[in-house]
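This view holds just a subset of the chains, kept in their places.
Going in written order, the chains are labelled A and B, and every chain counts its residues from 1.
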Amino acid sequence: MRLQVPGYELLTQASNLQYSFSGTGVNVASAMTKLGHNGYLITKLPDNPLGDAAMSFLQRLGIERNFIVRDGKYIGMYFLENGFGQRASRVTYTNRLESTFNTADISDYDLASIAATTDVIHFCGISLAMTDKVRANMKAIAEKVKENGGIVCFDCNYRPSLWDGDYEKAKPHYEDMFSLADIVMMNEKDAMYILGMETEKLERKEQLQELIPQVAEKYNIQTIAGTHRNINEGNAHSLEGYMYKKDSFVFSKRITFSVYDRIGAGDAYTSGILHGELSGYEPDKTVEFAAAAGMLACTVSGDTPMSTEAEILAAVSGAKEDVKR
Amino acid sequence: MRLQVPGYELLTQASNLQYSFSGTGVNVASAMTKLGHNGYLITKLPDNPLGDAAMSFLQRLGIERNFIVRDGKYIGMYFLENGFGQRASRVTYTNRLESTFNTADISDYDLASIAATTDVIHFCGISLAMTDKVRANMKAIAEKVKENGGIVCFDCNYRPSLWDGDYEKAKPHYEDMFSLADIVMMNEKDAMYILGMETEKLERKEQLQELIPQVAEKYNIQTIAGTHRNINEGNAHSLEGYMYKKDSFVFSKRITFSVYDRIGAGDAYTSGILHGELSGYEPDKTVEFAAAAGMLACTVSGDTPMSTEAEILAAVSGAKEDVKR
């Protein structure tokens, strides 16, 4: 649950908050529904008005409620104050470790039904940082889905503060997930810092091209993808996506664009990769599509991508009107 | 009636709308009142709470209600979602063809009184695209005003989607209006696409300088004016105005400025031309005034220009303070 001060005020200045329910899982599942798939979320929400509000919010995004368990009392929350220019945004967490999600048992989830329904399942490195229970649940679900022929996708999303900056603690859990995954979202930094791989190259793209094939081979991963992003002057960002599959790299054009709300761009990119893979796009079409999905997510308010396949394909083709009438 | 989602949210994300009543006619009439003239609007509004709301809104802008007929049930509406960066704005229309305005009969309007009161009358190409009734009404009113010695101004405002992209269908109606008009707002593209004129020049300004004199001669138009606008990086626009009168061109300086709300800039430019002509300004003063009026309209929220003659003249002279105390 995100409790956000509207505009650019601080908590000490304002007197109201906007609330929403988001996160990588929500964003990817919701983006997939916009792209024409059925999106599910596997989670546990408290059986109280906060849980009800979360349910309504997820349903509004088109996410199916079949695999959302309702029980317990607490939901993870954080307060967000938007930064401006030299002043960074600030996040203040409440006590998340006792949330129903972080204390859920594997028996809370109906593994058989999840595995039977799932074509692709997506896991996120942020959840992996939570509790031993969450980690065990993730691996159990991934195994079950894989067993049933589903595709397992894992997004590294490494956040140092969640592991107290301790790469050693994170590494075995990441390796477990890499071993289970068919598709991994990452870049060269994850290879170097989490997996401890080394390279003598200095330029990011060269590092990427050396390390990613090693990762794919070592953990037997079918597809690896990710982005290089830069924050330019003003509020312009630039983004270049890549995908490594069948021993070869494809890169998207480097695109530069104005940013309204930067959160969710990575998740939109992920959903573009998954959509391309599921739709049998050629790799170069997939990365262009994913990059454009990431760009459009930055033009929409809220974390959650809202673009349809047609809108993303139009953006890829470069058509840009001032007003669509 | 414009129903606009506040900020940059989509209709699927928001839950409230701002409404206003605008359009080229409203903008020009209102701008003229700010410049010290009496502004009237000739239209028909439904005799219900939506029509009442429109009346209040127009009165607030200083527009006189004498020539606004009240009867019938529907008003044309559209929903507007603001775009951001690579994401275009979107307009969703309701069924406009049955609005009271689009179904009004010429007998609904008091031609004699309109003609007696009018010094300058302004028509817009968007109305011309509506229905046969509207087209007939426009021509009848233009003739009557002209007969009484009033000046007829016609703004091309060609929107391909309203004519299903069919220039052939539009051409005879445009030619009728050109023949009735003393002042026409247009540029070289209108000459080429609507009127079917040809030029071998490649550069826009050269095309303009070749074609506009031909238009003036062919349709016997006293004054032709318009702008060339560019959208630059960030939200900066640049604008250069021109006026062709008595066989010679004057051009404004090309001015560059930050844009808050781009809609209404063209209408402000038109009102500047009309004000210059009515006030006996020299042509070069008129174009600079009109260009500055267009620029200031981009710094104000809403479609409707809000600047006074003094404010526009100050902007022409280049005075710029940070805060007026």
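Here is the rule we go by: a residue touches a chain if its C-beta (ideal position, glycine included) is under 8 Å from a C-beta of that chain, and two chains touch if they have at least 3 such contacts.
This structure is a prediction, so every number in the text was calculated from the model and none was measured.
Trainee: With 2 identical chains placed here, how many copies of the sequence make up the full complex in this file?
Mentor: The complete complex, not just the displayed part, contains 6 copies.
Following the convention adopted for this analysis, only the chains that are shown with their structure count from here on.
Trainee: Fitting the CA atoms of chain A to chain B, what rotation angle results, rounded to the nearest 5 degrees?
Mentor: So the angle, rounded to a multiple of 5, is 120 degrees.
Trainee: Indicate the whole-number Å distance between the mean C-alpha point of chain A and the mean C-alpha point of chain B.
Mentor: Centre-to-centre distance between chain A and chain B: 46 Å.
Trainee: Show which residues of chain A lie in contact with chain B when the two form their complex.
Mentor: Checking each residue of chain A against chain B gives 234, 257-260, 295-296, 298-302, 306, 315, 320-325.
Trainee: Touching chain A in the complex: which residues of chain B?
Mentor: 7-10, 12-13, 83-91, 93, 159, 161, 231, 234, 262
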